[in-house]
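One chain of protein is taken out of this complex; the other chains stay put.
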Amino acid sequence: MNDQTQQLEAITQKEYKAGFYTDIESDSLPPGLNEDVVRQISKIKGEPEFMLEWRLKAYRHWLTMDTPEWAHVHYPEIDYQAVSYYSAPKKKTDGPKSLDEVDPELLRTYEKLGVPLDERARLAGVAVDAVFDSVSVSNTFKDKLAEQGILFMPISEAIHEHPELIKKYLGSVVPQKDNYYAALNSAVFTDGSFVYIPKGVRCPMELSTYFRINAANTGQFERTLIIADDDSYVSYLEGCTAPMRDENQLHAAVVELVAMDRAEIKYSTVQNWYPGDENGKGGIYNFVTKRAACRGVSSKVSWTQVETGSAITWKYPSVVLQGDNSIGEFYSVAVTNNMQQADTGTKMIHLGKNTSSTIISKGISAGRSSNAYRGLVRIGPNAENARNYTECDSLLMGDKCAAHTFPYIEVKNPTAQVEHEASTSKISEDQLFYCKQRGLDVEDAVSMIVNGFCKQVIRELPMEFAVEAQNLLGLSLEGSVG
Amino acid sequence: MKMLEIKNLHAKIDGKEILRGINLTVNAGEVHAIMGPNGAGKSTLSNVLTGREGYEITQGEVIYKGENLLELEPEERARRGVFLAFQYPVEIPGVSNIYLLKAALNAVRKHQGLEELDAIDFLTLVRSKMQLVKMDEQFLHRSVNEGFSGGEKKRNEILQMALLEPELAILDETDSGLDIDALRTVSEGVNALRNSDRSIVMITHYQRLLDYIVPDYVHVLSEGRIVKSGDKELAKELEKSGYSWVHDAPEPEGQPA
C-alpha cells in the first residue's frame, strides 16, 4: 500500500460521534408482526377506523410481496418477526406541555445531537418536530405557525385533527402497494411529521425534524407527508441518528410530498444513522421511499441529501412531474466507508409539458464500501419539450472500495433533451502535493478537495445544515463552499 | 547567511539515477538560475527539494537554514518558507482560489505562532498582492486553476508566493507557456519580491526569462550534475552555443508518476 492510500485510510477511519444510547424507559410492543400487531398500533394511537382499514390493506398486500433484489447491496435475510414495531418513551403524564415537562435525559440527547430544541431554536428560526424511536416527543412553534394557517404536527395528531387531508393525500404519492418497504411502512408506521402550507403562504421558517432510533430491536417506520398548496413555499430539513448497537436495525420510512400550482418544496436531509463498525457489524438498514408529486403547474420540488450513515442505504427520492412547467431537482452526496453499502439515486418521471429536471450526484467511497448511483429519467409520450441534465461523479478513496453507476434513461417523446454525464476519479497525487506544498497537512488537503468535489450539492443546503454536513464529512472547510 | 546548501545529492526514480552528485550553495538574498537541457534533472531537483513522493535519495544532504530539509514532510518544508512555483499548477475543482490562499497563509502563520487572519484583514492583504501580478478579483472566486489560461495559472503561482512570503522560492520553468506580456507581468511580480532576506532559485530551459529576472549566478545542469557555474554572462553564452557542448547524448529525465 502506498503512503497516500494509508493516509487516506487514516483519515477515512473516524469514529461515529452520535453513537450514544439514551437511558429512558420505553413502552414497546413485543417483537413480531401479524394483523394483531397492526391493530394494536392503530389502537395505541387511538386511530379512526379508516386508518386501521388502510393499514390492514397494506399489511395484507405486503404478505404477498417479495423483497426487492435488484439493488447492488448484500445483507442477510431480515427476520421481520424479530423486530419490535412500536417503542415510545414512557409517558409520565399525558405528554409534555412545555420543555420543562420533557424528560431531561431526552433533552440532553438532543443537546448532544445539537438539535436546537430550546430557546436557541426560536432565535435560529427553526421549528422542530423530533421523532424519538417511533413517536413525536416535541413540536415547537406550532402556535406561531398556526397563525398563518400552517399545520406542522406529528402525523398521528393530523390523523385525528385533519382526517380530510389525510384521507385525500396519504398514499396518494406512494401507494400502499408501491414496494415492499412502503407496504410495510403503511401497515406499521407509528409517527412522523405532517405539514400543510395553505395557499399563498410562504413558510416563515425552516421546518425541521430530527429522527433517532434509540431502543434496541426496534424498527423505525416514520411517515412524513408535506402538502404545499397553490403559490406556497416551504423548506423542510430532516436529520437522523441512532446509537451504536451490534445488531442491525431497520428503518423503513415513507416521505410523500405534494406540490400544487406554483408551489415549491425544498426538502433537505442529513442522514447520519449508525453505519456499523469497521468490520460491518451493526448499523441501520435504511430502506426508504421518498417521492414527490409536482401536481400543479410550475410547481417545484428539490431534494438535497447528504448521506453519510447507515450500514445499507436503499433510497431514491423521486419526483413525478405531472404539472406543466414543473421542475424536479436532486442533489446528493453519498459517502460510504468501511463496510457500508449504498444504492441510491433518484427517479424523474416527466409527464407534463415543458418539465425539467436536474440530477447532481456525488458518490464518495472509502474503505471496503460499495457506493452505487441508480437513477431513472423517464420522458413520457406527452411530455413535450422535457429537459433533463444529469451529472454523476464518483470519487474513490482507497483500492478496496467500489463505485457503480446505473442510469436508466427512457424517452418516448422526440422533443426531449436528455443529457447524462458520469465520471470516476480519485484524489490525484498532484492535487495532494500541490496543497501540501502550500503548507496544508494531508487531512486538511483531503477535506478541502472532497468538499470541492461536493460543492454543487452542499451549496443547495440551508446554511445551518450545510455546516453540519461539512462536519459530518469530517472536514473543516469554512469558506471553500458557497 | 547560508539559506540552502546541497551537498553531493544523488536521487533515483524508478531505480534510475537522475541526480548524480549536485553541489550548490545559495545565500540569503541571492538569485540563482539553474539551466539545462531536457532530461538534465531540473524538475527532479525541484521535486526533491520540496519533498514530492516517488524519489529515492541515495546519497548526500540538503541543509535549509541549518535544518536537514530531506527529513521534513512537504507541508513542513512549505511552512518553514520553502515555496515551489509549479511548472504545471494543479487544478482543484470546486475549491475556490481564495479558500486555498487563506488556508495556506494561515498554515504558515500558525507555524510561525501568529494569529490566523480574519476575513477582512485577509481580503485586504490579498487585494494588495493581486495588484502585483495584475490579477482581477474574480480569480479569487474561481476554482483553483480550473479553466485558467497558462498565463493566469503562472500569475496565480506568483500571487501565492507574494502572499506566503517564502524565504526560499523555487521557480520551476515559470516562463514556459507564457507570451511576452505575461512573461513581463510575472517577472515584475517576482522582481518586486526580491530582497536581501529572500533567495530565489529559478529553473529554466531558456535564457529568455533571465532577461527579465536577472540572476546573480547561473549554473548549468547536465546529466544530474552541475557542470558549469558563472554569472549572468554564462546564460548568454548558452543562448549562443546551445547545450550541445555540455554533453553529447542527453538521457531522458524520469517524470514523477
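General observations
A and B are the chain letters, set down in written order, and residue numbers restart from 1 in every chain.
Methods note: a contact is a pair of C-beta atoms (placed from the backbone, for glycine too) under 8 Å apart; a residue touches a chain by one contact, two chains touch by 3 or more.
Criterion: contacts and distances are computed from a predicted model.
The complex appears with one chain absent; UniProt names that chain "FeS cluster assembly protein SufD" among the candidates "Septum site-determining protein MinD", "Tryptophan synthase alpha chain", "Cytochrome b" or "FeS cluster assembly protein SufD".
Taking the full assembly into account, the omitted chain touches A. Between the chain not shown and the residues A:Ser193, A:Ser394, A:Ser447 or A:Gln470, the one that touches is A:Ser394. Residues 70, 379, 381, 394, 396-399, 401-426 of subunit A touch the missing chain (whole complex, contact as defined above).
Definition applied: only the chains that are shown with their structure count from here on.
The part of subunit A that touches subunit B in the complex is made up of residues 2-4, 428-431, 433-442, 444, 448-449, 451-456, 477, 479-480.
Partner subunit A is touched in their complex by these residues of subunit B: 50-53, 73-75, 77-79, 83-84, 86, 88-96, 98-100, 102-104, 107-108, 111, 119, 143, 160, 164, 257.
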